[in-house]
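Notes follow the structure.
All protein chains but one are shown in place.
Chain lettering (A, B, C, D and E) follows the sequence in which the chains are written, and residue indices restart at 1 in each chain.
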């Protein structure tokens, strides 16, 4: 059976390679990714308390997310190293209409990572890795309070720049 | 306001530090974490095709997960470096009873990371980072097929060893 | 001419090697290092403003210092990797009685890094690297305010544990 | 209270981000930084002996400095990775007119790091990290001879290129 | 005695530096390197068995080679970090006409690494490091089968692009 021709990371023999981008145009590209962390009211309170300066969980997670973006090409095997020219990590609390009772009892923190490059390939993996690393750090900081905390979702929200076209996630999609 | 006394990463002044574990006992510890990836039937087909040897997405993700475990102490700011003595990454396809129609149309791949150490602190973050890195790699390998793919859940399944006691996730909890 | 026999990093031929510590005892060791940063009143005000939660320079530097400790064995060529079991980074403002007028106009922030291990070699380089990295980060965060800022001193304050004996810096020494 | 508007690493909310440089011009930039190491006559003699080929401390420190420059973007949290196109590390012995008697008994080695890039941001942090890492390595190589050795000063000497203008340290300033 | 003027990594004083490439042209460059691994018939059989999907040694080595290319600037002290825009790793079995009886009993696997960049310096070291890391990984995967396995040759096959001209290895040369 043939490898899927649309997965560019494989050659015709089905072997991985780092895709040749020497001939691609250099353009400004941006990607936005998000991660959601569902936690107990107790853990959420612990974070909000940190907003008042003492024990700032989100400040630690924000720096971990930025550092995570810079490690992407060493973590994701076939990623190219690209010049990361901007990263920001934002947190907000979101409402979720969950049918699941257990989930409904939780509070949800959203982490949004935005990254930009001027390069030959997209910056989606950097923004996803940033969001994911920030979320893991929130878990690490609060696991003594709520070990059952769940990173409920990591996904690309939008991307722009580059030949493959823009992407913007629709409403209700794969939530 | 005081920092949450249960979050051991902060001192009394609310400042982060790497917790002193010099006095802790060395014991064998294990942690199991999982990540779920929801993808289109198309992307799932692409992975299953890889099972037949050509273009093996999961083989790449498995190695990325193992490498991710080894990077944990550099990715998670307050993590201690511990001797990682075993890591395995397993994949299976799971059924999900979703109320959400969009999600129901997806297929769900589960990645389970198991890590062991003989050390003074737990190995939860290593197993979570392994699962998370493997999931991000699946995304990277197939984003040209399904850019809307979602890492639907990253969570600790169980841990054992150490003074804080064992943890095993119950049924239906925070799914 | 012979290499200095007291510098253990060289063999009899004057070539570097990583010293063999297989036969050494495992003991608890601690090292405290400090760095001083002399800055304009303007830059000092910028840091103090951060204490009030907005733009917290020291929180960033503290995390950089902890991460720096973990990178030590890759930065210092002949360092052994040892299990870093505790790191804390503290900041305070110190008075300096400077004869130099230019220096007298400055304010001095002191960064103190304390690190502990249970291992076969000392942890001096980890505490020094932590203090140094934290100080460099303070510079980076405020270089747009005061590019002339100086890291005025990085030094070992004390060490304990291990066969070479304890060290405690005396008063007035090499300040 | 507002974050200091001149510290570009914070946004209006006082949260850190990696500054967006996508719109900045690519220019050749250079930065020179220095570190001074004050040591006992004994330690200084040990280095000079190395000049005669056996046990060459400065050769080790020079390579550590160059490697340190390459690690900068992973050590300094908000640093961009830039293409480092030249690094050189030079050592010389300097006279210091110290009022402090203890300091006067010391000999002072100066390490000067020069780095160049063709990029969108300055290369100050790379040259400072290079000088600092080289100085820490000198300490590591000779700590068995003189544990009280002090890195007496790490500072930017000059920078050129880029929109913020050139910088050249004056005489007698903040020594 | 003077340092060899053709070795650009040394300055006139014989001290290492990272060569200044700020003034060099940006061109597309390619380098091909190979490594040969001589192993027992038993180990060779183990690899061929992996071709049938179970226990795929070469898939692991291929990914290690690609990752190795990305680490080059941190492994080779005076290497510049360049944008690696393509890497592929290919394996084939080669016949060797060995006079040495012991060698003749072996089977030889060849690993060929091809890397491309658009940059100011060549990409030879990246392709050599990729081939070398892939070969070391083959050894690691099969050392329990054949500990005596030998990496019989690592060499540059060709390079193109850049001012120093193209290189193509002749026949029979330095085999």
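The working rule: a residue touches a chain if its C-beta (ideal position, glycine included) is under 8 Å from a C-beta of that chain, and two chains touch if they have at least 3 such contacts.
Values in this document were obtained by computation on a predicted structure and should not be read as measured data.
Across the whole complex, the hidden chain's contacts among the shown chains comprise B, C, D, E. Touching the missing chain, out of C:15, C:42, C:92 or C:166, is residue C:15.
One of E:46, E:88 or E:117 touches the chain omitted from the figure, and that residue is E:46.
In the full complex, subunit E makes contact with the omitted chain through residues 1-4, 6-10, 13-14, 16, 38, 45-46, 49-50, 52-57, 60, 63-64, 67-68, 71, 74-79, 99-100, 102-103, 106, 124-125, 128-129, 132-133, 135-137, 139-145, 147-156, 159, 164, 167, 169, 172-175. One chain of the complex is left out; on subunit D, the residues touching it are 52-53, 56, 59-60, 63, 67.
What subunit C contributes to its contact with the hidden chain is residues 11, 15-22, 73-74, 77-78, 80-82, 120.
The criterion applied here is as follows: only the chains that are shown with their structure count from here on.
Between subunit A and subunit C, the least number of touching-chain steps is 1.
Look at the CA centroids: the one farthest from the centroid of subunit E belongs to C. When the interfaces B-C and C-D are ranked by how many C-beta pairs touch across them, C-D comes first. Distance between subunit B and subunit E, defined via averaged C-alpha coordinates, is recorded as 34 Å.
Distance between chain centres (mean CA atoms), subunit A to subunit B: 14 Å.
Subunit C has residues 52-53, 56, 59-60, 63, 67, 71 in contact with two or more other chains.
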